[in-house]
Each structure stands twice: as structure tokens, then as C-alpha cells.
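Presented below is the structure to which this report refers.
As you look at this complex, bear in mind that one protein chain is not there, while each of the others sits in place.
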Amino acid sequence: MLSFESDYTIGAHEKILSRMQEMNMVQQKGYGADEVCESAKEKIRKACACAEAQIHFLVGGTQANAVVTASMLKRYEGVVAARTGHVSVHEAGAIEYTGHKVLEIPGHDGKIDAGELSGYFKTFWEDGNHEHMVFPGLVYISHPTEYGTLYSLKELKAIAEVCRAYGIPLYLDGARLGYGLMSKEADIMLQDIARYCDVFYIGGTKVGALFGEAVVFTKKNMPEHFLTMVKQQGGLLAKGWLLGLQFDTLFTDGLYEKISKNAIDTAELLKEGFRKKGYEFFIASPTNQQFIIMDNETRERLQGKVAYSFWEKYDEKRTVVRFATSWATRKEDVEELCGLI
Amino acid sequence: MLSFESDYTIGAHEKILSRMQEMNMVQQKGYGADEVCESAKEKIRKACACAEAQIHFLVGGTQANAVVTASMLKRYEGVVAARTGHVSVHEAGAIEYTGHKVLEIPGHDGKIDAGELSGYFKTFWEDGNHEHMVFPGLVYISHPTEYGTLYSLKELKAIAEVCRAYGIPLYLDGARLGYGLMSKEADIMLQDIARYCDVFYIGGTKVGALFGEAVVFTKKNMPEHFLTMVKQQGGLLAKGWLLGLQFDTLFTDGLYEKISKNAIDTAELLKEGFRKKGYEFFIASPTNQQFIIMDNETRERLQGKVAYSFWEKYDEKRTVVRFATSWATRKEDVEELCGLI
Amino acid sequence: MLSFESDYTIGAHEKILSRMQEMNMVQQKGYGADEVCESAKEKIRKACACAEAQIHFLVGGTQANAVVTASMLKRYEGVVAARTGHVSVHEAGAIEYTGHKVLEIPGHDGKIDAGELSGYFKTFWEDGNHEHMVFPGLVYISHPTEYGTLYSLKELKAIAEVCRAYGIPLYLDGARLGYGLMSKEADIMLQDIARYCDVFYIGGTKVGALFGEAVVFTKKNMPEHFLTMVKQQGGLLAKGWLLGLQFDTLFTDGLYEKISKNAIDTAELLKEGFRKKGYEFFIASPTNQQFIIMDNETRERLQGKVAYSFWEKYDEKRTVVRFATSWATRKEDVEELCGLI
Partner (left out) sequence: MLSFESDYTIGAHEKILSRMQEMNMVQQKGYGADEVCESAKEKIRKACACAEAQIHFLVGGTQANAVVTASMLKRYEGVVAARTGHVSVHEAGAIEYTGHKVLEIPGHDGKIDAGELSGYFKTFWEDGNHEHMVFPGLVYISHPTEYGTLYSLKELKAIAEVCRAYGIPLYLDGARLGYGLMSKEADIMLQDIARYCDVFYIGGTKVGALFGEAVVFTKKNMPEHFLTMVKQQGGLLAKGWLLGLQFDTLFTDGLYEKISKNAIDTAELLKEGFRKKGYEFFIASPTNQQFIIMDNETRERLQGKVAYSFWEKYDEKRTVVRFATSWATRKEDVEELCGLI
């Protein structure tokens, strides 16, 4: 069966596995205090053009979001996010479990709008009394978003400026960052993210690693005793060097970006295929996730032949479905898919 | 200065104070295990026509909401509420502080819609996989709402039916319940609330008491070890009989409803006054909170003469303001106000 | 039946009630922003000889402990307390509910020892790595303790010095503070407490008020947005002036200390009575709580005649019981008790 269900259904880039084999019996310090982690951090700092970046590797995305949010917020603060944000809807309440509210504002194809954010802050801080409300303490954006869309540099800059004007840090969830960076419409580079965001994470799980996300604090703003808080949230990996190893490999010779490009190339091929067959797109996505409006008959016809994700009901006869490519998607599989649809 | 700022700016009905005087030096059991509490509970059971009601008295409204929600929800559940619900916006994140998400759905003049609620449940349970989402575990409504509006019996029944169809308990926040019951448009009686809701609270703080809210579980569904959870949330009053005494007084000879009527009568007078002077109402409220669109010049003119609440900016020149009457508002004061505006 | 069960079984000093009567219909600002609270705070500042004290009134003791602890601690910190401390054992896990550990150290008749505290800090900070442990962030003591015992000035000073050496704030739970101040063995005055502690609370519930505890931050160290955090924990009283009124009354003309003395005088009488009859004391308490070892036959004999508290089993034949006097205990009742035992 052809698999376009998600971008985390297979293992890691072969270089990661072979390096794991090499280092398997080498003694390492525990909890990320090893030299491989140090090397990976240094490479990421360079890739971000952010010499002072403080980096910590975590295992997964929800963990990264919960750890970053709960360690950066004060007790009376919440995190502002699009109503469709991953932290808002698809993390089983992991943020609230740490005691913090997700302050939902409108999402536009997954993105928040700088003007609306500014309006939200203005209303909160300037009109009347907010002592009985949750204070905004962090702004969450995802790039690419949960809908595969991208912020333009102008948009990111505008959001960052609003955040700075109100003294609120900006956090970017980069679970699929590689695919955002390599999109044909990419307007933002890694260095821009490091410049405009106060903290972000570079996704490994969905982009070439077995698992792992690199949390990057860009303004010497890693919370004090961050490691203890990671431990407190159950997120500290004993063999932290496994995370270092993967990011060190991905950030050697631009491997992260190179392999990300494959997801984009195959997604473009897939889009072309659907377009030719007259399918309607639910959203215009320039990255590896493609949202197609599919009638239920076609869905039946494809059953057992192609795996993809249910997204939401469109109407009685049609459904929004998601096809995801990845760093490992084979051109042949996309071509076979195009023949089937 | 005339005060229409809120319905909790003065003390309690005189009968409460005189009874407090009487019982002041009588030895009582601690933590609500006294006979006054028992008597008050029995009177409330009768007023609700719900012989099996389990009742616990708490000190304040946010406390009641946080205690009820956090004791009724399972860990992976959240409470569904209108986006404008008190638990959503004006309790400083008290629900999230207990680890639970407020699952916000649209509000219509403060009310939720049975059809939309049903759609929300249907999407959650019937379409796709929700294992990564917060499960709805309680539905929160307020009556009167934060905008002074009321549910009709038909609306309440429809919401209750949706809740039952999906096995989700329904919780009604009655911070201003008396004013809802005595409204000219009141379609719902206390017994209806006891029948259709699984839990609700009868507000004392805003309706004749010094403080206190009576939480009523109507279906033998008070969570096990509720008292211990109240203690854990810091809400257990040592001299619990003070709460019992107040509710026992309010539920003797229909005092609660009698005094509530005054708030409605004075609110009607106030509405009439504003209407005559050509003011526009932000919302049509049949209870004690009236939301007026006032131009900023008028606001300046009234400064120092009348106290009321800022609600929100309407446009550059006008502001939505709230005038609240209460069980203790004097007709003369409303008349004086009508002369001033 | 004679009642020595606890010090919170009756109402408030008559001056409080009559003042409540007077102010009942006076319009007040909500949430403690009123002038009565301001006046009470000023009087407490004077009584503490601490002009810069920041004061907030809360409703009950567990609430005060949970609010102070959770607002002062950083996320990775816990509160150090005696194993027998109220926060450790009798608050249903209210501290843990806020996400923080109670770091238990040995108690000696309810008190902690400066030397042991210092040893604990030394081990934590100086020996090995503590990144995987809960950091001490506050020290909790009670005065009088849960066993009625008192710290000497020397002991308090020593604890405060250890705290300062390690940069950890010291918090004193004064649920029964008046009885500690008026004990014949009292070595510590209110001003000493204000000088040596970073935060403490003056108990009202057990000492003349209907309810209420005055939390005093002595070093300009009230956490930012404290009121919002109180709201978040469900502890913000709408009619905050009720708390102000009570403390304003108690701190006018030394009423708090005057009425506290009665508890001590009657406790001394009671001790004398038990001593004369040959009873053994479980602990030597110089305050209003007396712990007596009573054989079970005597307990049976007293049943229905005297109310007191079960404390713990002593052995198969004997039980530790507690007799508590209060500001309102009548000499005649103690004399009657002495006749019965």
C-alpha cells in the first residue's frame, strides 16, 4: 500500500543510523552533557547565525511545546496561539496540564495576523482592568503551520515587532521546519527565525531523525534551571547523546535542508497530479502537507491502495483529506499515486 | 456618588446580619458539619423540588467554578463553555490552573446553542480520531449570562438533551441566579434547573449574602471525597455554619426570590430612563445588568457623579458601559440617575 | 456539653459584628480595594513596626499557605517544612496540588531546628549534583506550632540567619499567632516576626474573627500580580472589605492581643486542673492547645459531657487528646471541666 499518511512513518536518514552504529559502544556522559550534543549545538548556532543561542534537545514535539511554554511563562500567564494551533487542539491539553491557558485568537489558514495580535494586546493592556484575566506571556506560531502554510518574512517581522512592542516573547514551532525552509515559496531562512523569534524548535522527528527536536533560545533567554524543569516534566533523556548525534548529523554539510527538499519536490509532483485530475484543494499549501477535497466514492475506490489522513468532513459527499510527503518519499510512489487517483 | 458599578458592593440582607448576631456565640461543628448547614440544605432541596440533591456551600464564584470543574472532570477532560463564559475569560485561568482546558465554543449574547453544542460533540466523537484531543467532560452555562441574558426553558432543555445524549454532565453557574428567576422574561424556575442540570450553584454573594454560593448536585453525583478536594483547593471554610446561616435565611419564606425582585424592578426603571433619553443598548438584557452604549462626552459629564463599569470600547467615540442594580438598589437612586443622564 | 474541641467553633468578637452592622449598607469597592482594608493594613504595619509591609487578606489558613507558597516558589522549587507541619499533613495536599513538593525535614515538638535546616541546605547545595532534585525555595514554620509549642527569639533568629545565608525566604504560619504572642513563655513579639520573616500571616479565623488571615510581606517582596494569582487559586473575596473590617477592628487598641490573652489564661487554668488530677501531658505546650494522655476509660466517662479532639493513639489503653481554649473560652467552663475529669 502506498503511504502518504504522515511524515513520521519511517525511520531516519541512513547517515544517522550508521553514526549510531559507530558510537554505540562509546562511553558518554548522561543527560546531554556529552560532546556530541556540544558539537551539534555549535553547528546549529552556525546554521542560525546566532552565536549566543542556547540549545536543548528534546524527544518530541508536544514535549517541546509543553516544556518551552511551561518554563517560559509566569504562573499567571498563558500562551497566545491560533485557534487551529497544534498546542490549541492536538496535544491532549498538554499546555493546560501544566496549569497554563492557551489564549486562542483567530487563525487564517493556520496563521495568526500581526494586526489582530496587536489588537488583542492593545485590548488586554490598554482597555480597562485585566487583573482577573490570564496575561499573555508568550506567542506561539507554527511554521509551516498545521495547514502547511508559511509566513512571509514580512509577516514574521510584523508579528515579532508586535511581540517586542508588548514585551512578549515569540515562539515558533518548527516540527516541519525543514519543509518550510525548502518550499518554493520560502521567504524565511533559518537565520531570520533566529533573529525574529525568542525561541523556536527545529523538528527532527518529521525531518530525517528517528526522534528529536532542537529547542533554540536565541536571546540568552533560556530559563534558569531549564534542565531541572525538563526532568520535572519527564522529558530528560538519559542517553541525551542520541539526540545530539542525530542533530549533529543533520546539521553537517546541510543534510537537514538537502533531505527536506525531497519532500517539497515530491509534494509538487503530487499537487500537479491532483490538479491535472481536477481535484479541488482545501487550502493552498506550499509545503509537504497537501489538503485535498475528495468525494467519498473516490475514497472508497482508493481503500486498501493508498494510505492518507482524514482531516475533516467537508460536506455530506466530500471529505478533506491530507497527503503528506517527507524527506524519504519516493518519486515512483507519487507517480503510482497519480495513476490511481 | 450614585453606585451602579456592580451587585457586590454592599453587605447582606439585614435578616442575615441579625441572625449572625444571634448565633455568634453558639458552639458549632467545623467545616460545614453543623445543623444550620443541614437546615439550609433541606430548604434548598425543597425549593429545588429535588429531594436527593447533595449540597455544599462555598465562599465565592470562581472558587465554585474551579472546585466543581476540577472535581467532576477526569484528567483528560475539559469543560465546554461559551467563548465569553466567566470561566473562559474572567477567572484568571483558575480552571487551567487545575490542569483542565476550557473548550471554547461560540457564544451568542453570552449563551451557547444546543445545535452548535451537538455539532461540536458529533465532530469530536464521530469524525476521525480524537485520542490527541481534550475530551469534553462537562458543559458550562451561566444563567443569567455574563451579558445578563437568559436561557428559555426550551433552550435549556435542548442543551440538557444534547448533554445526556453524549453522557456529558451539564453545569449551570448561577452567580446571579435570583435575578434570572425573577426577570419578567423568566421562563425557567429553580425546579427546572434542578431537573435539567447535573450540578449548578445558587449565587449568594451577589444576591443578598455577605458571601457564599450553594453548589447543588442534583443526580446523586457529588464526586466522592468532595470535601477533601475542596480542602485541597483551599476552599474549605472552618466556620462553615456562616455559609449555612446565610442560605438558611435566604431560603426561608422565599427571601431569596423576594429580594431578587428589587434588582429587576430597579433595572426596568433604569432601562426605561435610558430608553427615554435615546440611549442605545448594546444588548437586550432582561436582568439586573444593563449594557449601554455611551458617548465619551456623556461619560465625562457623569464622572464623579455616577459609578458604573467599563465593559469594552465600542468605537472611537463611544464605549459600552454596564449599570448593575441589585437586591439593595434604591428606587430613588435610579430616579436620580435618570435625571443625570 | 462543654466544648474544647477547637478554637474555631464560635463566631467573632462582638466589636466585629457591631461594626459589620454599621458598615453593611455602605458602598465599597470590590476585591479589597476599599478604604477599610487600607486602614487595616496601616494598623498592621504599625503593629509590626514595618512601614513597608505589603498586606493581603485571605479567607482561610490552607488558602493562605497554598497562595503564599505557590506564588513565591519558582516552578522547580519546593517548600521546606517539619514533617508534622500543617502544610505537610493536614491540608489534603493543597501545596502539591499547585505542583510543588513539601520538602519534609524532622520536626521536634512541631519545630524545625536551625542546625538541621542548615545541614539540609549544605547537603543540597554543596555536595554533588542536585539538578535532578527539587530545589528548596521557601522555609515554612508555624508559630505556635501544630503542637502548641513556640520558637524562642534565639531559635527564630538562627533559622532566619540560615535562610538568609542560603537566600531562601522564611514564611511563618500564624494561624494562632495571637496565642503565641500572649503566652507566658512568649519570647517573640510581632515586630520580631516582621523583622526575621520574609512573609507571615496573622490568623484571624482562630483568634476573634469570623474568618480571615492577614498575609504580610515584610521585605517589599509581594510577588508581582499577586492579586491575579489569588484569583487564579479561587481565593479572591468579592467583598474584600469584610476582611479589612475584621482586621481593622482586631488591630484597633490592641484588641487582637487583649482577646488572645483569654485563651492563655484559660489554658493555664485547664493545665493546672489536669496536672492536679495527675494527668500526663503528651507535650509541654505554653499556648492554647493542650495535649493530654488520657486512658480510654476516662474518655468513655466524659462522653457526652465534654467535646475535645482525638489526636492519636498512644497505646492500647491510652489516647492523646487535645483540649483547645480560645479568645472566647469562659473560665466557668474550664472550672466545670476540671470538676469532671
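Each chain carries a letter (A, B and C) given by its place in the written order, and its residues are counted from 1.
Everything below uses one rule, namely that a contact is a pair of C-beta atoms (placed from the backbone, for glycine too) under 8 Å apart; a residue touches a chain by one contact, two chains touch by 3 or more.
Bear in mind that the values here come from a model prediction, so they are computed numbers and not experimental data.
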Omitted-chain contact residue, chosen from C:G78, C:G110 or C:G244: C:G78
Contacting the left-out chain in the complete assembly, out of A:A12, A:M133 or A:L190: A:A12
Residue among B:L227, B:L255 or B:L340 touching the omitted chain: B:L227
Option touching the unshown chain, where A:A40, A:A66, A:V79 or A:L250 are the choices: A:A66
Given A:F211, A:F274, A:F291 or A:W311, the one touching the chain that is not displayed: A:F211
Touching residues on chain C - with respect to the absent chain: 76, 78, 89-93, 96-102, 104, 123, 127-129, 131-134, 310-313
Interface residues of chain A (partner: the chain not displayed): 3, 5-6, 8-12, 14, 17, 20-21, 23-30, 59-63, 66-67, 91-94, 97-98, 205-206, 210-211, 228-229, 231-239, 242, 307, 328
Positions on chain B where the hidden chain makes contact: 70-71, 74-76, 99, 131-133, 135, 224-225, 227-229, 231-232
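The criterion applied here is as follows: only the chains that are shown with their structure count from here on.
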Whole-Å separation of chain centres (CA-atom averages), chain B against chain C: 33
Whole-Å separation of chain centres (CA-atom averages), chain A against chain C: 50
Inter-centroid spacing, chain B versus chain A (mean Cα positions, whole Å): 41
Residue numbers of chain A (touch at least two other chains): 76, 99, 131-133
